[in-house]
Every structure is written in C-alpha cells, then in structure tokens.
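For this depiction, one protein chain was excluded, whereas all remaining protein chains were kept in their positions.
Entry: chain A
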Amino acid sequence: MQSASQTKESVLTLTRQYDYPAEAVFNAFTEADALAEWWAPSDMFKVSALSLDFKPDGLFRFRMDTEEGPMWAKFTFGNIRRHDLIEFVLSFTDEKGTVTRAPFFESWPLEIFVRVTLEEEGGKTTLTLESSPFNATQQELDTFQQNKDSFRQGTEASLQRLEKILAR
C-alpha cells in the first residue's frame, strides 16, 4: 500500500459517533455478512459477499444486485490495527474481480482510498472516515522507479565485478 503518500489532507472527511465500543464497530468491517448487511444502501439493493480475507492486501469481494443489473466491487485492505484502524482501496470490478470503471456513475474515480479510524471514549466510538481518489498511476510510477533503481544497482554490481576482473 502506498498509504504514506495519502496522509496529507484527504478529499472527503466524515465523522460519526456510535454508542457502541470500538470493538463492535471494528468487527462490522471484519465479517463478510456484517459488511454485506450495512453496505447495502436500501432494501431495494441486495449485497452478497463473495469472499473476505481481512488482512493487509487481502480482499473483500462482493456483488450488488440493483434494478439496473448486477455490479461487482472489492475492497483491497491496507493497514489494519485491531479496533482502531482500517484502510482499504475500493474498486468496482467485473465479475472476475478485475478493476473496471464504475458502472452507472458517470463521474467516479477508478479506485478510491479509504481510511477508517476509531477512537473509543466511555463506551462510545468516534469513527473518522478519510477518503481520496486512489492514485493507481502514481503506484505504477513508483513500481517503475523501484524497478529502475534495482536495474541500476544490478548494473553497478556488474560493473564492479567487471572492474575486479580487470584489476587482476
């Protein structure tokens, strides 16, 4: 996860207080059935969990049945700290889980980074949700940069070896 570069002021921040302990709020994100239940915006709209692997880089895949047809989406989890932090990237996908543009939404980012933090005080929990479009392009760039660096290191190592051989 390149969450470090997402730490500056997010595009959307929401805060809610729940009359329940942080553990209960946290657990609503860790169980497939729980997620499927509260993720559905109304009864018109059914959400079915397909798979859940609640750990960094793990996926929550789900299907939404709407009047306009089925949609698929997934969470790719990032940093997780029990009872106070959950990060994930939200993406619409096709049936196979490949990231796609959001169906039925004209203007929607390809992927969205979400960070949920929980703070409990006196049995009540304040949930803060920070979210921004996720920078897949930057990630691609970073991967490229890393590869480039390792390529350079590889080249330097070969040159040093060559020098040693020549110095004999």
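As a convention for this text, contacts are C-beta pairs under 8 Å (C-beta built on N, C-alpha and C of every residue); 3 or more make two chains touch, one makes a residue touch a chain; residues count from 1.
The criterion applied here is as follows: contacts and distances are computed from a predicted model.
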{"item": "Name under which UniProt lists the unshown chain, selected from \"NAD(P)/FAD-dependent oxidoreductase\", \"aminomethyltransferase\", \"Branched-chain amino acid transport system permease protein\" or \"Winged helix-turn-helix domain-containing protein\"", "value": "\"Winged helix-turn-helix domain-containing protein\""}
{"item": "Given A:80, A:99 or A:129, the one touching the chain that is not displayed", "value": "A:129"}
{"item": "Chain not shown, touching residues in chain A", "value": "5-9, 11-12, 14, 16, 18, 20, 24-25, 28, 34, 37-42, 105, 107-110, 112, 127, 129, 131-138, 141"}
